[in-house]
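Apart from one protein chain that is not included, each protein chain of the complex appears where it belongs.
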Amino acid sequence: MASVSLERITKVYPNGFKAVSELELDVADGEFMVLVGPSGCGKTTALRMVAGLEGITNGTLRVDGKVVNDCSPRERDVAMVFQNYALYPHMTVAENIGFALKLRKMPKSDLRAKVTQAAEILGLTDQLDRKPGQLSGGQRQRVAMGRAIVREPAVFLMDEPLSNLDAKLRVQMRAEIARVQRRIGVATFYVTHDQVEAMTMGDRVAVLRSGVLQQCGPPQGLYDHPDNVFVAAFIGSPAMNLYEAAVSSDGTQLHLGSQALAVPDALRLARPGLDRYRDRPVVVGIRPENLSDSSLTDHAGSAGSSLTGQVELVEALGSELVVHFQIDARRIRAEDALAGAPSDPTSGATDQEPVEAVSPLGISEGVARVDPRSGLKPGQRATFSVATGRIHLFDPDTGMAVWD
Amino acid sequence: MSDIALPRRGLGGRAPRGGTDRARLRSDRRLGYALAAPAVICLLLVTAFPLVYNLVNSFRNVNLANAAQPHTFAGLSNYAELFNTPGFVGALVRTLVFTAVSVVIETVVAIGLALMLNKAFRGRGLLRVAILIPWAVPTVVSATLWKTMFDPRAGFVDYLLGVFHLPGAHTTWLAGQWTAWIAIFVADAWKNVPFIAIILLAGLQVIPGEVYEAATIDGATAWQSFRRMTLPLLKPALLVALIFRTLQALLIFDVIYIMTGGGPGTGTETLSYLNWQAFLVDTNFGYGGAISVSLVVLALVIAGIYLRVLRPRT
Partner (left out) sequence: MSVYWRRSWFYLGVVVVLVVSLFPFYWILRTSLESTQAVGNGVTGLLPSGATFSSYIKDFTKQAFLGPLVNSAIVSLATTVASVILGSLAGYALARLPIRGKGVILGFVLLAGFFPILAMVGPLFLIYRDLGFLNSIYPLILTYLVYTLPISTYLLKNFFEQIPKELEEAAMVDGASRLQALRRVVIPVALPGVFTAAVLSFILAWNDFAFAVSFLDTPSKFTAPLAIVNLGQSAYQVFYNRIDAAVVIITVPIALLVLFAQRRIVAGLTAGALK
């Protein structure tokens, strides 16, 4: 058991592609760290560098304070769960789980005891004599886990371990992995592209994009205080509504298309930097749950704290309605947000050009999560109350959150 | 110590721990060369070395018959001998004609056999085993077997012709040049048609069935769909089979040695057989080397022609 620290870890492939750039991360003993980001963001490369499967071009990797850059995977005492599980098809479940111990020349009786124990933790006791080919997807996943935990490694690495499972099983295994990790208490790196997994499983979440760390912190911290427009758009589902807005000259109003929102004092106090944006554009971010059907509230559509739009589609989820509506404001889509957030100029990212996600009429989409009692129907015009105190603000050029 | 260590680090121009990536790449690469080396060295020993040695010998007088004679420079005399003696030119012509005739006939038969094997019918597995056995047995077996079959006393061929009162009964097949070539061709085809057929079968099996259905709907006859669909789609497999077979036929030796010994006279001598005689009977390694070099060149030329003519344009 140990802590892991990545100090300015960089990976440049022989073809010049910079997959990871100056990554700084510290994972404490027993901590569950999730690396999340869109495909190609370098998260898997980072994981593979920790595993020793990929060389480190620059930077220092320490396990328990000891530099392990030059160590081969076998010398690092790491265990890894692969996306496709990589179970040895010619070995039984027991042999799969015990393989690492066998390589370490552990006495047979000890080995059997360890394998049995791991199988018990994962509910695989009845499958020990089967071959991977005879197992279901979920069972294979467990075997892959078993192979990793039986070793009692210093570091536990998981590369999208749930992506090959169906949705229901994924939810179940999500909880199970978190439970097993708590139980064995080993520093864990978990790579996923699914922000829901990131939010639900990690002690801390590191968001990567084009090889650059965007933000690292506890899931709720990332959700509540995204450092930039990329993190804001990436974390949360449905995604945050991001619009381009103009700040009035006195700094009290945000103009979204033809509509305006008043800037409450609380927001101005929390984000004094907003003052610098008078008469300038800014990116406004509103979480879907911070929009509510104003017809359900008394002060219906009070001026300056509501937005009106045309309802396009209503998804009834039982506990809430997800309402898609059209609004005449310039929306910044997640893909465009990618262009705004800082990325490494040498990373070769092709998403540098912002695309205007707005129709010729200046109409764009928005999403609200409203109370199921709301009777909103497609085609209707609806007014949404905005929790203006919880608005996010970003610089339109740098994509960075506006705070001080 | 540090005086030496410092400039070295400076020359590297990298942070001390930088470049572990490259070190890893280098060590993997080294391992790769180490793993590939034994196979490559073994093959170099048995191919590149003989090729070079043959080249060298072909410009020297190397004859073990007069062991006392030093291996003097012979200029082009060994190559001149190739064209001044009837042996080589005759063998060259015979080899080329045999190669052309046998490869064409065998390929046509093999296409039919492959089409047959491509059909789903009961006993397909049996048929596959039945044709694989002739391919898998040593050439010595196929040659000896057909030598028996064509023997006027012990063989089936003359017996069959006799039973049906056909002409050719009581022919001593291997005693006449043309009849000997027929026997050699049969032995060669019996062993090698299955090989071509199996390769072509693999080519047929990757052609999707929809292609034929579409062709049938478009009103193609069986022949048309074979001519316009099967054959073009079969081209890659055909290329592989033709290269293999042509080079094998070009180098035919075992069958000749066993069935006719090049006879009657020199009537069935091929290049490989002539080459063997030069080496092992005449022990003339200069002349033999010249034949070998021509064999290699011939093989390369023919492989090159195939690749050029038949390679699908991409």
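Before moving on, here are some points about what is shown:
Each chain carries a letter (A and B) given by its place in the written order, and its residues are counted from 1.
Simple rule for what comes next: a residue touches a chain if its C-beta (ideal position, glycine included) is under 8 Å from a C-beta of that chain, and two chains touch if they have at least 3 such contacts.
What you are looking at is a predicted structure, and each value in this text was computed from that prediction instead of being measured.
Remark: the omitted chain is touched by one listed residue; of A:P73, A:G221, A:G273 or A:P396 this is A:P73. Touching the chain that is not shown, out of B:L96, B:V137, B:A220 or B:L233: B:V137 (per the contact rule at the top).
Mapped onto chain B, the interface with the missing chain covers residues 25, 28-29, 31-33, 35-36, 38-40, 42-43, 45-47, 49-51, 53-54, 57, 62, 112-113, 116, 119, 121, 123, 125-134, 136-141, 144-146, 148-149, 151-156, 158-159, 190, 194-195, 198-203, 206, 236-237, 240-241, 243, 247, 250-251, 253-254, 257-258, 271-272, 275-276, 278-280, 285, 288-289, 292-293, 295-296, 299, 303. Even with one chain removed from view, chain A keeps its contact list with that chain: residues 51-53, 72-74, 78-80, 82-84, 86-90, 99-100, 103-104, 147, 151, 157.
As a convention for this text, only the chains that are shown with their structure count from here on.
Work out the mean CA point of chain A and of chain B, and you get 59 Å between them.
Only residues 15, 17-25 of chain B touch chain A when the two sit together in their complex. Those residues of chain A lying in contact with chain B across their complex are 11-12, 14, 55-60, 67, 69-70.
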